[in-house]
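As you look at this complex, bear in mind that one protein chain is not there, while each of the others sits in place.
Every chain is named by a letter (A, B, C, D and E) in the order it is written, and numbering of its residues begins at 1.
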Amino acid sequence: MDIKSFATLLDPAVLFFFLGIFAASVRSNLEIPAPIAKFLSLYLLMAIGIKGGVALSVSGLHVQMLVGLGIALFMAFFVPLYTFPLLRRKLDGFNAAAIAATYGSVSAVTFIAAGQFLDNHDVEYGGYMAVALVIMEAPAVIMAVALAAMTRASLAKQDAGAAASIGKNSSTFSLRNILHESFTDGAILLLMGSLLIGVIVGKDGYQVMKPFTGDLFKGLLAFFLLEMGILVARRIREMKGVGPFLIAFAFCIPVLNAVIVITLSQLAGLSAGDTLMLAVLAASASYIVVPAVVRVAIPEANPGLYFGMALALTFPFNVVLGIPLYHQLIQLL
Amino acid sequence: MDIKSFATLLDPAVLFFFLGIFAASVRSNLEIPAPIAKFLSLYLLMAIGIKGGVALSVSGLHVQMLVGLGIALFMAFFVPLYTFPLLRRKLDGFNAAAIAATYGSVSAVTFIAAGQFLDNHDVEYGGYMAVALVIMEAPAVIMAVALAAMTRASLAKQDAGAAASIGKNSSTFSLRNILHESFTDGAILLLMGSLLIGVIVGKDGYQVMKPFTGDLFKGLLAFFLLEMGILVARRIREMKGVGPFLIAFAFCIPVLNAVIVITLSQLAGLSAGDTLMLAVLAASASYIVVPAVVRVAIPEANPGLYFGMALALTFPFNVVLGIPLYHQLIQLL
Amino acid sequence: MDIKSFATLLDPAVLFFFLGIFAASVRSNLEIPAPIAKFLSLYLLMAIGIKGGVALSVSGLHVQMLVGLGIALFMAFFVPLYTFPLLRRKLDGFNAAAIAATYGSVSAVTFIAAGQFLDNHDVEYGGYMAVALVIMEAPAVIMAVALAAMTRASLAKQDAGAAASIGKNSSTFSLRNILHESFTDGAILLLMGSLLIGVIVGKDGYQVMKPFTGDLFKGLLAFFLLEMGILVARRIREMKGVGPFLIAFAFCIPVLNAVIVITLSQLAGLSAGDTLMLAVLAASASYIVVPAVVRVAIPEANPGLYFGMALALTFPFNVVLGIPLYHQLIQLL
Amino acid sequence: MRRLQPKKLLTIITSRAIEKMIIEALRKRGVGGYTVVNASGAGASGIQSGMLDSDSNILIYVILSEARLITLLDDFDDMMNRSYRIKVVVTDISILPRKGAATSKNSVA
Amino acid sequence: MRRLQPKKLLTIITSRAIEKMIIEALRKRGVGGYTVVNASGAGASGIQSGMLDSDSNILIYVILSEARLITLLDDFDDMMNRSYRIKVVVTDISILPRKGAATSKNSVA
Partner (left out) sequence: MRRLQPKKLLTIITSRAIEKMIIEALRKRGVGGYTVVNASGAGASGIQSGMLDSDSNILIYVILSEARLITLLDDFDDMMNRSYRIKVVVTDISILPRKGAATSKNSVA
């Protein structure tokens, strides 16, 4: 691996991520106010949505795009499908389903970190990647909820006494409910909406938004990553019940997913930039949208596991090591 | 009505308003953190205040300005005066007074939307419009409080038993109190202060503020309108006790007020830009400042009515239909 | 004193400070949401840290720098040392120690105001001043905690009965604890981290951060000073137990500290800009970092005194009168 | 002076993600009055820092009569059986009743 | 260990716009200690989202003696008669008294 790939770690935003990790490691009281952290995560979604939409309005539709989105969609269904049986070896069906959902879905901030990495390396990627980000959110959740429902049903068979309340439960969370929860989730909706607005206003209309959504991007990202660093380090300290199996899972599955995507993308002839973005999407695990939906849809699962792994292990791994690693792999192939 | 007028609806900020409405309509959990929403509303006041002040420092005082401010002041007194008896036909004196205050006063965000509309159409308007915004805030409140006090007094005559406590009440909220509450309201004070600071620092001093108060304006406005869209749609869903009479009131009175202003302004020979801004001020109803003051000054009135109508009906009406409509009317005359 | 020095009061940010004071004086409900105020104070630290770091990366190390830092460090130890016995004449050992810590330490916002003053006067100062800001934070706290421990020990001698619990206390807050609390304080850590990041990324890497940390600086500072004005005026109104002695202390000690620094700096041949910054650092009193640490380390002291004096008296004095005054003094020498 | 009226205060501590579900449950039982406060915290499922939407807690307060409380407790009991992570706290309180509201015998004076 | 002291907790739920008025009422009765928390909510007058200053709720907590509570309740009763929208809640609590404060017979231990 050459050094230039890791030079991305000298991106100021990434340096603030390390600062956050350091601050929490020495038990500093440094903390971004919670409403600011939430605002920054909305800001980032709005900014990438509108930027992606504008890029789309310029590039228009093309075949590569459909291929790329096809791979994205495939991974969103495939990842929960192959990780669930793997996880079932060590976990009950609910936790396995929840973790499968988390890893099948995506992390917008990891996506953004990859975008910054490519910018730093002057590599271009398609505006439709924001679309890939949107469409990879829901499928994994839907599959996981179905898997959890199956678990519930099989438990009910074993324990006829509990059947009544369990029947009620599965009826409460029908597929319709899950679809609704997934597509009306604030993050998804803001991202889709901003994407659409970007397409509508186009390059000219974007100019008035640019000082906010474009020029401030790195600075606000730095602030957000500072907070993410704090959260990551705190979570690592408090991690309970995440044994060697899950730790290995949190580091290996991303690489495996990335390798699958890179292979498919190279076969399909996608550009290096598009390939990296898709690889990172597949490698990333959701710690904002999916955990919020899963708390409602699979209450039996322990958020300490699925949320903790995605946030404290897979997220920093991807940002620090994963992205440059996947980039190297693409270069090698 | 030509299509170009409605092209304003493709302003990114307005599109985010629609996105907010859509999000709340599908019961999404999308939400801007509350402290951010409050900060954005302070930011907008600061930005238009300082911008107006700088414009004033350049233009200086002139006769048109006095005429314009005269019309503004006239409307601020006239609107509560003619709407109160109208409202009394269906409502008790307290609710009538509160609604009259709301519609006699103004909405800064509607004012901003009109400013953006004119910018999009390359029509200029005077910096003194920010002054009109300031001076139209208080008169309606003062009149409404007087009307409410009269209602209280006449009720006291009917019901001598309650006289003691009512006497106490009206004494508690003297005109002095109301004037104090109105002029020291945070929004008014920030607006007046920023206006003054704009006048003092002038065009040169403004340069250092511009990246914040100028360049970011559209982006931050978009964020604020996103939240406003959410609030509007939620309120519409929860609207209780607002019958056909009040719904008609919320849509017709703005148009009537705009028509009166347009007629007066054209007679006085004001420019098209100034006319539109004054018309929009008269057409708008206050949902931030006045409701906060009225809660203290006319506690008998139901905020669900006066706040709900101003926010959920009149505000979106003006932003979406009213502004282009008034603009068309001005063009026709 | 010439008028140009005071022209700094026409800086928009300073005018918003006055607006805040005015608002609170007329008991307006104007208020920045608390999380925004906290974010702004983090933003300012990040911005001056990174700016200082970039300046350092350009200037490199030089002798003047070491001299300047030497003076800074000397003052950080010297101020608590000479103010403690002074304060002991009127106050118990705990309050004396706490106030000595507050005045021995520094206020980042006062530092920023001085930087803006110099910018307005086109006077340059060294990037290493941000380092001086960092190293002046802790020494005063450490000394004050030692002084408080001595007070505790002598009280324990007088009152043998309380010895047990007091022994426990002093053991709880060892020097190690205090050093940890001081260096891991969020503000210090963010400042040090940003400084380091500035050094690492250098002038080129800074470009991407500049729209945020540079261009927005004045606007966001104006917002923060608006809130500071509100806090100052409110505190002045509520000031309890701060008699003539402490009021005199709050106004005279800053001037005295500035005079000492100016004398030393002129002897050492520092530039006018560096001299002013060091003088302002010595003259300023900490109202964010030190009070938070002292609440934990010297709980016996009354925050109403040490926090109130630093915030409500010394801070506005320095911003409004002190900085131009020290600047004049430097010019005269 | 008006007399104080005995009531119950129902306090729910849960994750922000569950808020909608709780409010819906209240609505179904005809409870339209409640107060919500943002919180952070820690518990069996780790730290809730309040920084991310997936990581935030809320407190929901509902003032109600004992009769209404009992029906609601059934609902929350059911939710807890279905493994939802909610803390359900009941406190005895008194309130100053609204003008014209029936008064009880219980009085502070 | 110091003994717990029985006290009352007065909780006021109201709109942010009314805050100043409540604090003023407390001051007039010599109550200088209180704690304020931002809230959102819903009630008879609709949703209070907390997004706008005209649309925000607060909770005000006051720890006080029963004697002081009674005089304050008179004030709030009066405000409610004048149609102010406030919820006034009283809870029995115990506190750990400050050093040197008189202790009561009521103890948790």
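Annotations
As a convention for this text, a residue touches a chain if its C-beta (ideal position, glycine included) is under 8 Å from a C-beta of that chain, and two chains touch if they have at least 3 such contacts.
It should be emphasised that the depicted structure is a prediction, and the values quoted were computed from it without experimental measurement.
Taking the complete complex into account, C:Ala37 is the one of C:Ile21, C:Ala37 or C:Ala97 that touches the chain left out. Touching the missing chain, out of C:Lys210, C:Arg235 or C:His327, is residue C:Arg235. Even with one chain removed from view, chain D keeps its contact list with that chain: residues 13, 37-44, 57, 59, 66, 69-70, 73-74, 76-77, 80-81, 83, 87-92. Residues 1-2, 4, 7, 9, 32-38, 61, 63, 91-96, 98-99, 108-109 of chain E touch the missing chain (whole complex, contact as defined above). Taking the whole complex into account, chain C touches the unshown chain at residues 32, 34, 37-38, 41, 165-166, 168-169, 172, 186-187, 227, 231, 234-235, 238-240, 287-293, 295-296, 299-300, 302-304, 307-308.
Definition applied: only the chains that are shown with their structure count from here on.
The most distant chain from chain D, with centres taken as the mean of CA atoms, is C.
Annotation: 34 Å between the Cα-based centres of chain B and chain E.
Taking each chain's centre as the mean of its C-alpha atoms, chain C lies 36 Å from chain E.
Mean C-alpha position of chain D lies 18 Å from that of chain E.
Of all residues in chain E, those touching 2 or more other chains are 20, 38, 40, 42, 44, 53, 81, 83, listed in ascending order. Residues of chain C in contact with at least two other chains: 27, 29, 33-36, 211, 215-216.
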